[in-house]
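All protein chains of the complex are present and in place, except for one that has been dropped.
And now, chain A:
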Amino acid sequence: MTATHRRRGPRKLAPYVFLTPAILLFAGFMAAPIGYAVYLSFRATKVTGLGLGKGARREVWAGLANYRRSLADPEFVHSVGRVGLYGLLLVPVMMGLALLFALVLDSGRARGGAFSRTSIFLPYAVPAVIASLLWGFLYLPDVSPFAYLAGQLGLPSPELMSSRYILFAVANIALWGGVGFNMIVLYTSLRAIPSELSEAARLDGATERQIALRVKVPIIAPSLIMTFVFSLIATLQVFAEPTTLRPLTNNISTTWTPLMKVYRDAFTRDDVYSAAATSVVIALATLVLSFGFLRLVGRRAFGQEA
């Protein structure tokens, strides 16, 4: 074996060796499940005779029947409408507040900025299930400080988990959990802006508000876009919050969100085929929405050379 040979052989192989664990895990736990879900979504069981005994149930090709059933199911349509409304409510409020907090922090004009920043970031350490437990108790009339306050003021106790407010109650939990993280991401981008830019604008007589909106926000647009897309993806998958709140209220059905319906179909009804079809629909909708949004804003983020 010559020296050049020894050097070249492993050199060419090295990147593939480094990538092997990632590719194997990607194939086994992402690509294969996606492929399997797509496969199942076109299948169904066929029951022959009374459906008793071996061989009475066979898996057969179902074409688009599962998709037709899934898309036409009023429970699915309702859950999509509910989550659409939830996203329209949550994402703009969360991103707006995160941007506001980040800009105020970056302006350096608030007292106790470090305390506030840490406090607002703190909920990120709390997983959605525990956040839902905490807020769930705060919503419960017997425990809630809001009910106590209303009582002191002689007002009727607010039913925060009534059918009228439940959507807001769930959105509030997600807002609480997500605003701090998005704030930190945006704040970090803001701090990377060279201070000369703001100084120059200030010398030109721009107010703080104008500097924030016309100088800083356009520069951090890519971060805004990415946090927006990630928030959107998380929103469409909402599951933990309503599932955790369910024991505390009668107003969350087992099909309250699309993912809850997938779970119910797969595990309560044992209908993995229709659950698979619904999963594929949700995944496609998410991809269309996130890619559509990225295209809309001109693919300014994620523009890494590939």
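Keep in mind that, in the parts below, contacts are C-beta pairs under 8 Å (C-beta built on N, C-alpha and C of every residue); 3 or more make two chains touch, one makes a residue touch a chain; residues count from 1.
Throughout what follows, contacts and distances are computed from a predicted model.
Colleague: Of the candidate names "Cytochrome bd-type quinol oxidase subunit 1", "Molecular chaperone IbpA, HSP20 family", "Carbohydrate ABC transporter permease" or "Carbon-monoxide dehydrogenase large subunit", which one corresponds to the UniProt protein name of the undepicted chain?
Modeller: "Carbohydrate ABC transporter permease"
Colleague: Of the residues A:V47, A:L88, A:L122 or A:L213, I need the one that contacts the missing chain.
Modeller: Of all options in A:V47, A:L88, A:L122 or A:L213, contact with the hidden chain holds for A:L122.
Colleague: Determine which one of A:V91, A:L105 or A:L160 touches the chain that has been left out.
Modeller: A:L105
Colleague: I'm checking contacts with the chain that's been left out. Which of A:V47, A:L155, A:A200 or A:L287 qualifies?
Modeller: Considering the complete complex, A:L287 is the one touching the chain left out.
Colleague: On chain A, what residues meet the omitted chain?
Modeller: Residue positions of chain A that touch the missing chain: 10-12, 14-19, 21-23, 25-26, 28-30, 32-34, 36-37, 40, 97, 100-101, 104-113, 115-131, 133-138, 142-145, 148, 176, 179-181, 184-185, 187-189, 191-195, 219-227, 229-230, 233, 236-237, 239-240, 243-244, 247-248, 259, 262-263, 266-267, 272, 275-276, 279, 282-283, 286-287, 290-291, 300-306.
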